[in-house]
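For this depiction, one protein chain was excluded, whereas all remaining protein chains were kept in their positions.
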Amino acid sequence: MSTRTDKIDELSARAADDAGVSLAAAAWRRLRRNPVFLAGAGIIVLFVVLAAAAPWLAPHDPSVPMLGDQVVKARNQIPAVQDGHPLGGDQNGRDLLSRLLLGSQQTLLVGVFATLIGLGGGLLLGTLAGALGGWVDTVVMRAVDVMLSIPGLLLAVSIGALFAQPNQYTVILAVAIVQIPIFARLLRGTMLAQRHSDHVLAARSLGVKQRAIVFRHMLPNSLGPVIVQATLVLAIAIIEAAALSFLGLGNPDDRIPEWGQMLGQAQTVIDSHPQLAFWPAGCIIVVALGFTLVGESLREALDPKSRR
Amino acid sequence: MALLEVRDLSVTFHRRGEKSTVAVDGVSFDVEPGQTVGLVGESGCGKSVTSLAIMGLLAKRGATVSGSAKFDGTELLTLSDRQMRDRRGRDLGMVFQDPLSSLNPVISIGLQVTEVLERHRGLSRKQAAVEAAELLDKVGIPDPKRRLTEYPHQLSGGMRQRALIAIALACRPRLLIADEPTTALDVTIQAQILALLAELVRETETALIMITHDLGVVAGLCDEVNVLYAGRVVERSGRHDLFRVPRHPYTHGLLASIPRLDAPKGERLSPIRGSVADNIPWTGGCAFAPRCPHAVDRCVETTPEMVVDQVVEGDRLLRCHNPVEPAGRAEQEMLS
């Protein structure tokens, strides 16, 4: 466990060494010319636009069986590709394309909210520990260590199991809580590295108040690695939400579609109708790849060592 | 024939999306067997790149080397990678600046010495270990048998540099290149390492190229000194002459910027203005002109050539339109 934590600490210390405005500007210059970043950003923009326009783009209502009562009566009669339904229907007879389009909304929301909650919690804990030090630091970090000792997905699943009736919010919560200790450790690491750095010492020697030092000097300089991690977590959250659905701990209410849920539910019919799994899986892979590409190129751009 | 003949050596670095930079721009010098030649200049003047080019240690991609470097009659720059590997460590040895980072942290000192013996002298591991202990002893490392089993981080800075020297001299190369070998060391250790180098090259009659920015090192060691500026040699002279009568304003500036304990009270140091960062290429004038207190109109109009100096006796070569006049006899005496 300590190796894992050391690694996070090391990453944060390295990034905290030199951050700031000039670094951000230089990073942006490098990013603009990086094809990896551009590809990732392109994917994200495309899917955000699709999600925003989904209600108008979707040809059918994603919650209503496309052939009316016919299909509902004959369960597991999955409608094939036909006029007006370019991808066919799902196991409940609903238009697959429409479900995919609208599913992008829910999927992106799951990713964004899980990341925001994880980030918020981590920000709070990490800032407290890193800025105050002492026993606060000890208590918070011990708790974080214990949480990190459970492999991520297992923790998410354990939290997911706490809810008698899982829904989309419990899924988001389960995925988000797993991210809190990671963000906390990252932030605490960067803050700690800075507590003894020259610019913080200089500010302190000038009599700047503790709170001002934390918020004006330490936090802004910790943002680089946090932003990188957040981008990567967006991808992880979407994938883990799908894993929760796969394990039967996802949102059972499928009137509002979500890719992970669609993929999880498709497992029962995957042998006969693999397309029901392939389409949502493909979407998840492409979006997760988009976030990963952006995250990795951000990491590279912000890493002082890669600036050769 | 000299042991090493460098003629018109140039190195250009290319980087994607950036203008290529000329790091070494037509450097020529000779090294005779047993002779110690200094390459002096500020960091960035091209002295280290010159040595790496001779050793064939510049990255293949991104660097273009032209000109000639003949070692014992063999052109080094056109040798194949394999042929060059056979020469390095055997005929040509090199000692680097930072002894800690120049030693592999995860393998023992012993292996780092013996591997070069095994490679070039065909010794068995056992024979090599015996020889390695002798080598460490020769470079003044106490308790060599124990040191062989230790790792670089367990040695002091001076000991590490001694170990590096032992490695470089293991196969008795005829030419040793020392690239700022004392810069990373404490002052007291510096003198010891220099004395060791001087003793070893004298004993083994190894030719030595000493690369340094420290004129003190030059004064103690070199037979001949080449002062480099912006990738070119600007002045060449025997050691004593150079210190007594610096002719190039840059050399003069380097000497004048050394603090002296015996300087009269109240006398100010006179540093050279600007820095190497203000470099301009050697086209359409002298590269040193922007920083030169002696610059005249000609200096920014035509590029000075390397010519034999008419004022000072001996083999003084100079690249300057308006050299520093030799000072009065009294001042000369004081300086020497």
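As written, the chain order gives the labels A and B, with residue 1 at the start of each chain.
The rule is simple: contacts are C-beta pairs under 8 Å (C-beta built on N, C-alpha and C of every residue); 3 or more make two chains touch, one makes a residue touch a chain.
Note that in this section contacts and distances are computed from a predicted model.
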In UniProt, out of "Cd(2+)-exporting ATPase", "Glycine--tRNA ligase beta subunit", "Peptide ABC transporter permease" or "Cysteine desulfurase", the chain dropped from the view is recorded as "Peptide ABC transporter permease"
From B:Ala133, B:Ile167 or B:Cys292, the answer for touching the chain not displayed is B:Ile167
Across B:Asp25, B:Glu115 or B:Glu180, the one contacting the chain not displayed is B:Glu115
Contacting the left-out chain: of A:Gly42, A:Pro59, A:Pro151 or A:Pro252, that is A:Pro151
Note that subunit B touches the chain not displayed via residues 55, 57, 84-90, 93-94, 96, 98, 101-108, 111, 115-116, 119-120, 150-151, 153-154, 164, 167-168
Per the touch rule stated above, subunit A touches the missing chain via residues 1-4, 6-7, 142, 145-146, 149-154, 157-158, 161-164, 235, 239, 242-243, 246-249, 263, 267, 270-271, 274, 277, 281, 284-286, 288-289, 292-293, 296, 305, 308
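In this section, only the chains that are shown with their structure count from here on.
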Here the gap between subunit A and subunit B, centre to centre from mean Cα coordinates and rounded to Å, is 54
